[in-house]
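One structure coming up, written as C-alpha cells, with questions to follow.
One protein chain omitted, others in place.
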Amino acid sequence: MLNRIEQALNTVAALAIVALCLLIVANVLSRQFLQSGVPDVIVLVRELMVPAILFPLASATSQRAHVAIEFIAQHFPDGLNRWIAVLAALTGLIVSTTLLWAGWNEFAKTFQSGSHYAGDFQLPKWPSRAMFVLAIAMFELRLIQTLIVDLKAALTGRPAPKTL
Amino acid sequence: MDLTTVGYVACFAVLLLLAIRVPIAFAIGGVAVTAIFIVFAFRTGTFLPERAIRTTLSLAFSSGFDLVHSYDLSMIPLFIALGHIAYKAGITTEIYEAARVWLVRLPGGVAIASVAGCGGFAAISGSSIACASTMGRICTPEMLRLNYDPRLATASVAAGGTLGSLIPPSVLFIIYGIFTESSISQLFLAGFFPGILSLLGYALVILLWVRARPEVAPIPDVTFSARDKMMAALRSWPAVTLFFVVLVGIYGGFFTATEAAAISLLFATLLGIFRGHIRWAEVIPLLRETMATTGAIFFIAACAKIFVALIALTGLSGDLVTLLDASNIGPWTFVAMVCVIYLVLGMFLDPVGIMVLTLPLMIPMAETYGLNLIWFGVVIVKLLEIGLITPPVGLNVFVLAAAIEDRVEIGQIFSGLWRFLGIDLVVLLILIAVPAISLFLPMSMN
Partner (left out) sequence: EIKLIANEPGPNRGVRAKAVEYIAEQIGERTGGAVIVEQNWGGALFKANTALTSITNGVADLGLIIGSYHQSEFPELAMGDLPFENADPWVMMMAMADMFTNNAQIQTRLEELNLVYVAPFATSQGMLACKGPSIQKVEDFKGVKTRYAGAFGEIFSNLGGNMVDMSIYAAFQGMETGLLECTLNYPYFAVATKMDDMLTSITKLNFSGASSLGTFMNKDSFDALSAEQQAAVKGLRDDVVNFYSERLFVADDKAWVTMIEDKKIPVYELSAEDYAKMDEAAKPMLAKWKANATDKGFDADALLAEMQATVDKYNQIKASQGYPWTRK
C-alpha cells in the first residue's frame, strides 16, 4: 500500500519537474518572441518545486537512501549498530514531526484566511502548504515504520531488512 | 547554561551523531530543532514551553519550506535531471570517450578532463552545490566505468565543484557584494583567475597522485590513430553543442543561469529522443530516479539552514569573530585569523550561512585595516569553498554521494579529498600573497 502511494508520489514529482522545465522554457521563448513573459511564472515554479523536491522523501526513506557517514560505525559491533539505527530513526522523527506539525499550522492558517500570492492570477498559498504536509506525513509514516523494524531488529538481534 | 554553551554542545552533538552513522540530515536537523527549542524555552530565565514550541515550529517551517519553495534553486533538480538524461542519451559517454581517446597517455587524463568540465559548468552556474551534484552525476559513473579508483573518481569532482562559486557567475560573490557594497561585476572578474588557478591546482594534484600510484587511473594498453581521435571528437558534438547553446544563451542575454538549466534539460531530452537513445515513455521513469536523489540533497540543505538559524540565535559565530576585535593585531595576523575562523566555521556551516553570520562584524574590521575588499572577497569565497569539502559537514561531498546514489562511501570521498585540500591551502596562500591574481582583471577593465 505505502509502496503504491510512494510510486504515485514519485511520478507526481517527475511530472512537476517536466512542468516547471516547460514553464521556464516557455517563459524564455515568450519573452524573446512575444515581448512578454509567462504570467506568474516565478510563483508557479516555486509551487511546483514543493512536490518535485519533497514527494520523493518517503521513498528515499523506505530505500534507506539518506546519506550517512559509514567509515567509523562500520568498525562497531553489529549489536551496537542496530541500536544506533533506532537512534537514527528517532532523530529523524524529531525533524519530521516538527516539520509536520509546523506545516499543518501553516496550511490551516493559509487555508482559513485564503491568503494568496501577489501577481496576475493571485494564486492561493495553501496548495503548496498542503503538498508539504502530504510529503512530510508520508515521510513520517516511513520513519515510524523504520523505527519499528529497527527496534525489532535491535531487540531480537537479527539484522534489519535493507529496504522497507 | 548560556547560549554560547548551547551552541558548542549542539556542534559536538552533531559531530557525535554523524560519527555513529546517523543520517546527515537527521543529525543536523534533529540537533538544530532540539537546541532551538531549548534556547527559546529558557530565554527569559523561566521555562516557557508553549511559546518555545510556537517559535521553534515557525523557524523550522520558514527555513525548510523556504529553501524548497525557491525559483532560483529549481536549477538544481533541473541540472541533476540533465545529468541523468544526458547519461541515458549517451551524450556524456560520448564526450568521455573523446576525452579518453585524446588523453589516453596523460596520467589521470579523464579525471583532469572532469575537473576542466567542472570549470566549464562553473561558467554557466553560480552554485557549487549544483556544480558538484550535476558533474558528480555526469563524471563519476564514467570514471568508475573506466576503472578509476573511487576516491579519485569522486574527490576530483567534489573539489572541482568548488569552482562553481569562484568562476563567475557566483551566488556567493553576489551576497558578498551586497554585504560590502562593492561592485558585483568587479567581484565576478576578480574570481576568474583564482578559479583557473584552483583548476590548475586540482589538475596538478591528479597528475601527481596518478604518477605516484598509477593503479588509481589505469592507462589502457591501446593507442589511437589520428583518425580515431577525429572520429571521437566528432561523435561528441551533442555535448559540445549543448555547452555552446547554453554559453551563448547566457552571455548573449537570451536567458539567465536558472533558465539555462531548463533549456539544456529540454534540449538534451529532445536530442536523446531524436537520436533514438531515449523513448518518450522512458522520460518520466528517468526523472523519477532523479527526483529521489534531489529530495535527499535538499533535505540535507534544509536541515543545514535550520542549523544556521540556531547558530545565529546562540551568537556563537559572533563570539568567534569578536576574537578578532579583542586582540590588537596587524593586518596579516587579521587575515590569518579570518582564515582560521572560516575554516572552523566551514567545517559545520554552509557558505551563505557563514557570510550572513560573520560579514556584518568582519567587514568593518577589514576596512579599518585598509584591506582591498574585492581581493578580500576572493579570499573569503575561496575559504567558503574549502569548507564545502572539509569534514564533518562537507556539503559538496554529501550532495555528490547522494547524486551517485551512495555508490561510493563518504569516508572514501573524504579520504581522497585531503590531497585537494592541500593544494587548496597552497592556492589560498598564493591568493593572499599575490593580490594581483585577483585584482588584475577588475583593474584592467576599469
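Going by the order they are written in, the chains are A and B; count residues from 1 in each one.
Simple rule for what comes next: a residue touches a chain if its C-beta (ideal position, glycine included) is under 8 Å from a C-beta of that chain, and two chains touch if they have at least 3 such contacts.
This is a predicted model, so every value here is computed, not measured.
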item	value
Which of B:284, B:312 or B:425 contacts the chain that the document leaves out	B:312
Residue of B:44, B:225 or B:328 in touch with the missing chain, whole complex considered	B:44
Of B:7, B:30, B:107 or B:169, the one touching the omitted chain in the full complex	B:169
Residues belonging to subunit B that touch the chain removed from view	40, 43-44, 51, 54-55, 57-59, 62-63, 66, 72, 169, 174-175, 177-186, 188, 250-257, 308-309, 312-313, 315, 353, 355-357, 359-360
Subunit A, residues in touch with the chain not shown (by the definition above)	31, 35-37, 41-42, 106, 109, 113-118, 122, 125
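The rule is simple: only the chains that are shown with their structure count from here on.
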item	value
Touching residues (chain side subunit A, partner subunit B) in the complex	10-11, 13-15, 17-18, 20-22, 24-25, 27-28, 32, 42, 45-50, 52-57, 59-60, 63, 65-73, 76, 81, 84, 87-88, 91-92, 94-95, 98-99, 101-103, 105-106, 128-129, 132
Complex interface listing, subunit B residues touching subunit A	17-27, 29-31, 33-34, 56-58, 60-61, 64-65, 68-71, 73-74, 77-78, 81, 254-255, 258-259, 261-263, 265-266, 283-285, 287-288, 290-296, 298-300, 303, 392, 398, 401-402, 405-406, 409-412
